[in-house]
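Here it is: the structure, laid out below.
Only one protein chain is missing; all other protein chains are in place.
The first chain written gets the first letter, and so on, giving A and B; residue counts start at 1 in each chain.
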Amino acid sequence: MAVVNQNPIFVRLGDVSANSTPNTTANMATVALTATADYTGVSANHKLVFTADATNGSYLQRLRFKATGTATASVARIYINNGGLQTVAVNNTFFGEVSLPTIVATNNSATIEIDYPMMLALPPGFMVYVGLGTTVAAGWSIFPVGGEY
Amino acid sequence: MAVNFQPIFRRQGDVSSNNGIVSTANMAVNIITATGDYTGVSTNYRLVFTSDATNGSFIERLRFKSRGTNVPTVARVFVNNGGDQTIAVNNAFYGEVNLPSVTAVTTTSTIDLDYYMNFALPPGFRIYVGVATTVAAGWNVMAVGGKY
Partner (left out) sequence: MPVNQQPIFTRQGDVSSNAGIVVTANMGPTVITATADYTGVSTNHMLVFTADATNGSYLQRLRFKAEGGTTTATCARIYINNGGDPTLAQNNAFYGECALPLVTAINTAATSDLEYAMNIMLNPGFRIYVGLAATTSAAGWNVTPVAGSY
């Protein structure tokens, strides 16, 4: 009989990048800007924001949203992808939405920081994509807070 | 690699900007000149924390202290992947901190501002901070963290 796991698992390494390979291009500055116009996650305007460790998977605690300037109201749509082609709908599950308010950029006050809790363990190689409901001028930075098992 | 069954804890505190290496500007990180961007590429950003090169680090918070009289501004916080900070794709815009107007005084304290982060950074990652508008005296930024 196969042995069932009797030990809790913990993250062994923090992971706050989009592509689980730290020093690659476009790995950190994930900014969603252009409307995606779907509920399936297939639009090329979706941005990859997190990739689970390829061997043991990862824990994704939350996504941090920060406006990178003045932006009109929108909504962020969050998809979990099974590691397959993101442009194929059956590889994506529509997981959640975050209201993104109107932001007026200012240099003497902080704008809102929006944390969306995910709180789930992702299987190896699974990915998270995010897109916007409407196009905005400056875009929203999306930062994952997670860790590799 | 086998999955990890043990919680991880900090082995050593780290409150310097560059892993405790005795180098110039390692502790006295002062943000003073406007950065003018949301990408982290300006050379007016200051390195405030570097995670351990082997196991990474836990970053608990950033402490801001005014170094004199300053007008209001906002500090912008970026997480860098260890790459060239002047290249936008290496920086993630993480957060902002309101820095209020402060008048220097010698008979009472001014505000201690703590910005909590509370997450684990991969090996070699860095934190950069800058101000949105130039101020007269500047703000000292110290990270409170620890190495895994």
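Things to note:
Methods note: contacts are C-beta pairs under 8 Å (C-beta built on N, C-alpha and C of every residue); 3 or more make two chains touch, one makes a residue touch a chain.
Note that this is a predicted model, so its numbers are computed, not measured.
Here the chain not displayed is in touch, across the complete complex, with A. Listed by residue number, the positions of chain A touching the unshown chain are 2, 4-9, 35, 38-40, 56-57, 59, 72-76, 79-84, 90-99, 120-124, 126, 133-134, 149.
The working rule: only the chains that are shown with their structure count from here on.
Put simply, the C-alpha centre of chain A and that of chain B have 23 angstrom between them. The residues of chain B lying in touch with chain A in their complex are 1-8, 34, 38-40, 55-56, 58, 71-74, 79-83, 88-98, 119-125, 132-133.
The part of chain A that touches chain B in the complex is made up of residues 7-17, 22-23, 25-30, 55-56, 61, 64, 66, 68-69, 106-111, 113, 138, 141, 143, 145, 147, 149.
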